[in-house]
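Before I ask anything, let me first share the structure, which is written out below as structure tokens.
For chain A:
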Amino acid sequence: MAETLIDNLRKTFPQAEIQATTSFGPALICSSGADLPEVCRILKTDPVLGFDVLEDQTAVDTGTQFMLVLHLVCSREISVRLTVKAPVEREKPEIPTLAFLFGCADWYEREIYDMFGIKFKGHPDLCRILLPEEWQGYPLRKDYADDKLLKRPGV
Partner candidate 1 sequence: MRNLETDYPEALKTEEITLNMGPQHPSTHGALRLILRLDGERVVSARPDFGYVHRGLEKMAESLSYVQYIHITDRIDYLSSIMNEWSFCLAAEALAGIEVPRKAEYLRVLTAELCRISSHLVWLGAMGMDLGAFTPLTYTFREREMVLELFDLLCGQRMTFNYFRLGGVVRDLPPEFTKQTQAFIKYFERLPDIYDQLLSDNPIFLIRMRDIGHLSPATAHSHAVTGPNLRGSGVAQDLRRCEPYSVYPDFDFQVVTCQEGDALARYRVRVEEMRQSARIVAQVLEGLPEGEVRSKVPRVLKIPPGEAYVRVESSRGIQGFYLVSDGSVKPARCRIRVPSFANLSVLPQLVKGVKVADVVAILGSLDIIIPEIDR
Partner candidate 2 sequence: MATIIGFYLLALLAIGAGILLVSSRNLLHALLGLAVASLAVAGLMLGLRAEFLALVLVLIYVGAVVVLGVFAVMLTGHFEKAVLPPSNELKILGGGTALALLVLITGVILIQPLAPDAVPAQVPIQKLGALLMTDYVLPFELVSVLLLAALVGAIVIARGKED
Partner candidate 3 sequence: MRYLFAPAELFPILLEGLRGLAVWAGLPVMAGDWAGAALVMFGLFAFCALTVMVLVYAERKIAGHMQARIGPMRVGWHGVLQVIADTIKLIVKETWVPGSADRWVYRCAPYVVFTAGFLALIALPLDRDLTPVHLNLGLIYIVAVGTPGVIGILMAGWSSGNKYSLIGGMRSAAQMISYEVPLLISLMGVVMISGTLDLHMIVESQRVPYIIFQPLGFLIFLISAVAETNRNPFDIPEAESELTAGFHTEYGGIRFAYFFLAEYVNMFVLSALAATLFLGGWQGPWFPGWVWFLAKTGAILFLFIWFRWTFPRFRADQLMDLSWKILTPLAFLNLLATGLILVLL
């Protein structure tokens, strides 16, 4: 099952890097953020792959860059899942939106914008979602500094 999925992915995306992660399904790593919408569109509409549920979307700050992480699931069979990753530059954090593909991407992207400051081009309503509008900075960045942030010594 997992092998055929990886084969199918290799066939559909010959250039992309594909990892066969053991604990949670394969991962597809896009070389740049710009082709993410196209990749997702193919993943969603392809009759064989059919990853049409965006279960989760988040980002990770690796220190040198942001990595956008998408957890996609097949609506026919939720045990079939795929992680899609796309790098985002730290200096100019911009990536095209997926809001037109998935209904829930709207809010997920707002949350990522809220926490990481990644701007989603073409998003219908990009504003903070959890934090207040006037909040300064993006808390989940590794270099985020805040007077109120508790420093825990020696953990």
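Candidate entries met the following condition: all candidates are chains of the complex that A comes from, given by their letters.
We take it that contacts are C-beta pairs under 8 Å (C-beta built on N, C-alpha and C of every residue); 3 or more make two chains touch, one makes a residue touch a chain; residues count from 1.
Since the structure is predicted, the reported quantities are computational estimates derived from the model, not experimental observations.
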Single touching candidate for chain A, where 1, 2 or 3 all sit in one complex: 1
Chain A residues touching candidate 1 - in the complex, by the definition given at the top: 21, 23-24, 52-56, 58, 60-61, 69, 71, 73, 75, 77-79, 83, 102-104, 106-107, 111, 115, 128-132, 139-140, 149-150, 152, 155
